[in-house]
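Note that one protein chain of the assembly has been removed; the remaining protein chains are unaltered in position.
Moving on, here comes chain A:
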Amino acid sequence: MTFYGYKRPDGRVGVRNKVLILPASVCASDTARIIAQQVEGAVTFNNQLGCSQVASDQQYTMDVMAGYAANPNVYGTVVVSLGCENCQMDLVVKAIQERTNKPIEQVIIQEVGGTLKAVDIGVRYAKAMVADASLLQKEEFPMSELIIGTECGGSDPTSGLAANVLIGEMSDRIVAEGGTSILSETTEFIGAEHILARRAATPEVHDRIFEIVHRYEKALQLVGEEVREGNPSPGNKAGGITTLEEKSLGCIHKGGHTPVNAVYDYAKQVEAHQGLVIMDTPGNDPSSVAAMVAGGAQVIVFSSGRGTPTGNPLAPVIKITGNRITFAKMEDNIDVDASPIIYGGDLKKLGDDFMKLVSEVASGRQTKAEALGFTEMAIARVCNFV
């Protein structure tokens, strides 16, 4: 199986061809937004962080920023910084260049003389970059070039019965094709971590799976909180999920049946051709999706029992539900109905159709989240601002 994508100078393959206007901090976010609005083909996001953070917290932000610029769906990046933030321009540029050699331009608002001048310069950089990007021709690539991020949000019991089962089938097939599939959401391994650990390819991976789960629980306990306070959510419970363990046992179906070959920390760069891997991310969807996209995922596959709108600025997000009522109610948001799996449908046939859709989306077919223009995202936090 193949798809048509864009070859990048660092050797990776993109499925979209965007110019990223990257705000280095909250103080550059509005300026970045104004620049992106002026240039068709440019994208940005609202970075609420980038300053007043302790080192471990800032590292998450830096990794998401560098990973976004390096994501193969991006042609090149215009970094916009205020000038005095902790995420200094030279640090951000260095972090990006450690991951990729793609085009990069810089605008520092305090140095160029304020917002209007920064917008002027930023728009000109972005226009030139979009023009260069538009000359790139798509080429045919094997599915093994794909890194697929898997996510579930607004889960209900049909997620574990159907939608995540179909995602797991896709994951097994992507792995068989020689690609990479990422299983995420550490909070939703709780109560199921032993099942994942049994599938670890090495003793190190086995120990890391327990480590990331225990680390997450302890981090919340350090501030006197419990992961169960907000998880399962009211919507999960209304749908019929009773406990976090039940939610987790449904969640991990997304990882299919192949060995777990690696465990990555939040937003670190993931290797291609690595089979099934885990990334340590929160159960919160926009910040988990952002971490996988920063890791290099070109496509996100996202299951939802209740129905969620989540998109992403860089990666197409394919929505799938196992709940036939939700599909009927929210067809404008959801791409795939996996409910036939519950009612005697043929998983192999549904898997064939789903792989075809993944290939089509990788080749440019718009997902429903893309058609609606949804780009919301978040970056995980370690603790409060300083």
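The working rule: a residue touches a chain if its C-beta (ideal position, glycine included) is under 8 Å from a C-beta of that chain, and two chains touch if they have at least 3 such contacts; residues count from 1.
Definition applied: contacts and distances are computed from a predicted model.
Asker: What is the missing chain called in its UniProt entry, if the choices are "Iron complex transport system permease protein", "Peptide ABC transporter substrate-binding protein", "NADH-quinone oxidoreductase subunit A" or "SAF domain-containing protein"?
Answerer: UniProt lists the chain that is not shown as "SAF domain-containing protein".
Asker: Using the definition of touch stated at the top, determine which of A:V130, A:L244, A:A262 or A:M330 touches the missing chain.
Answerer: Result: among the candidates, A:L244 touches the missing chain.
Asker: With the missing chain put back, one of A:K7, A:R33, A:K127 or A:R228 would touch it. Which one?
Answerer: Among A:K7, A:R33, A:K127 or A:R228, only A:R228 touches the chain that is not shown.
Asker: Check each of A:E85, A:E151, A:E193 or A:D335 against the chain that is not shown and name the one that touches it.
Answerer: A:E193
Asker: Tell me where the left-out chain touches chain A, residue by residue.
Answerer: 156-158, 160-161, 190-195, 197-198, 210, 228, 237, 239-240, 242-246, 249-250, 305, 323, 325, 342-343
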